[in-house]
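I have a structure I would like to understand better, so I am pasting it below and will then ask my questions one at a time.
A single protein chain has been omitted from the complex, and every remaining protein chain is retained in its original position.
What follows is chain A.
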Amino acid sequence: MHGRLKVKTSEEQAEAKRLEREQKLKLYQSATQTVFQKRQAGELDESVLELTSQILGANPDFATLWNCRREVLQQLEAQKSPEELAALVKTELGFLESCLRVNPKSYGTWHHRCWLLGRLPEPNWARELELCARFLEVDERNFHCWDYRRFVAAQAPVPPAEELAFTDSLITRNFSNYSSWHYRSCLLPQLHPQPDSGPQGRLPEDVLLKELELVQNAFFTDPNDQSAWFYHRWLLGRADPQDALRCLHVSRDEACLTVSFSRPVLVGSGTETLLLIVDKSPLAVEWRTPDGRTRPSHVWLCDLPAASLNDQLPQHTFRVIWTAGDAQKECVLLKGRREGWCRDSATDEQLFRCELSVEKSTVLQSELESCKELQELEPENKWCLLTIILLMRALDPLLYEKETLQYFQTLKAVDPMRAAYLDDLRSKFLLENSVLKMEYAEVRVLHLGHKDLTVLCHLEQLLLVTHLDLSHNRLRALPPALAALRCLEVLQANDNAIESLDGVTSLPRLQELSLCNNRLRQSTLLQPLASCPRLALLHLQGNPLCQAVGTSEHLAELLPSVNSILT
């Protein structure tokens, strides 16, 4: 019976598919081979374009072939007439579009398009914008296309206001769109440049309030969407501060000058240098870090020649100039004094760079209120809790200390996956608060006992501290940054979980060190202490190493200058 409808069995289908695939593979391989041969032989002509088209049309992610095409196009540019070239470019653009339809997220294809457009004498940017709009219509989160759009918008150039309106339209469709929010954060500062004196990258208040409303709409609609929260943090954050010298300290006994910076810098390389002027004349010195490693550090120090510390003179003036950041500081060492320093007071400028900070605390206050409102509705939303904590810190870290700690507890309970991160963050905030309190009290003694600290940070701020109590915490190490505490005389770190002492090195004034009830296992771990010249008393009771045979002898050998080692 003719013409009766019959459907292939699944085996027949599979076999037909297999044959088809085999054929495809053969074609693919032979074409690839030919291209490589031609490239090797330097035959970069139109046949290579044709062959690579066949392969890239099926697999646009073959980066080598895109390179090949670029070589051919460069070659042809020299040979062809402008009319021929125009036709060639037109085909190439069309071909790229077909590749993008195969894979809209092909790195190679987008890059090739950038390259091609960049070479054209009169690129049609309007058409490229249209292309981007089309692709973002299909997938509003295609970051490859976003990238390309930023490239096009910069080249065209498209006014930032238009681009901002474009991000508006996409956020309206779906606000879970990092690319869109990010683009806003680039466009808004361009649209609203601040006067020279103002902090760069900040927005005027009316714009800021409008953006805050938009982003609040997003996180009230879906508080679990991260993109909105990140944008929120950007809105409330501030631009990186300029480099500053925070503290300058001169010690007569150690014949040493110490500088602490607002951020880790590398001194001594290239043009970024630190100049020292003693009593109005420059002095060439060797700068080094406290732990001796040459890498970006908050703290740098140098040895001073005896001449600049002559105690017969009424005073010596030390001025340091940081050429890269245009920052300087001066301090005076008076006759008869052992040391002299100059530092920013905690009240002058906020010591610690909070993540959130805007000019007007009323904005922060109202943000805090709406977040608290949201938190009432969504008591377990981690983004909301974290934002509340950050807002409280930016507003008044000491006033909100207790409340902040409660929020930390809730946050840890709802987000156990990030418990360790939260512990560290909490440690950081507590440490900052303690330092602030110390600064207000104008003392050089810092009590950080019983605070559940898991990590030590901001140690560069403790340059002048003489007594530090770290007992009863959950510290596992005394980190290298501790070496910045040039004035430290007594360090108590009992009842922690300390396993290493890398930071207790070259502390010129350290006399007493208590390390009872920690996890020090071997006496060799105490090696760094040997570089502390004045260490006289060392408490080691309750550490595993005390149980080992011959520890006392070994320690006596390792630390000959320490008078008293208690195990």
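As a convention for this text, contacts are C-beta pairs under 8 Å (C-beta built on N, C-alpha and C of every residue); 3 or more make two chains touch, one makes a residue touch a chain; residues count from 1.
Everything that follows uses one rule, which is that contacts and distances are computed from a predicted model.
*Asks:* Among "Rab proteins geranylgeranyltransferase component A", "DNA-directed RNA polymerase subunit", "Isopropylmalate dehydrogenase-like domain-containing protein" or "Translation initiation factor eIF2B subunit delta", go ahead and choose the protein name stored in UniProt for the chain not displayed.
*Replies:* Not shown, but named in UniProt as "Rab proteins geranylgeranyltransferase component A".
*Asks:* Which candidate, A:101, A:119 or A:173, sits in contact with the chain we can't see?
*Replies:* Touching the chain that is not displayed is residue A:173.
*Asks:* Pick out which of A:54, A:124, A:221 or A:242 touches the chain that's been left out of the picture.
*Replies:* Final answer for the missing-chain contact: A:221.
*Asks:* Of A:154, A:307 or A:377, which one is in contact with the hidden chain?
*Replies:* In the full complex, the listed residue that touches the missing chain is A:377.
*Asks:* In the whole complex, what residues of chain A lie against the chain that is missing from view?
*Replies:* 1-8, 12-13, 16, 172-175, 216-218, 220-223, 370, 373-374, 377-378
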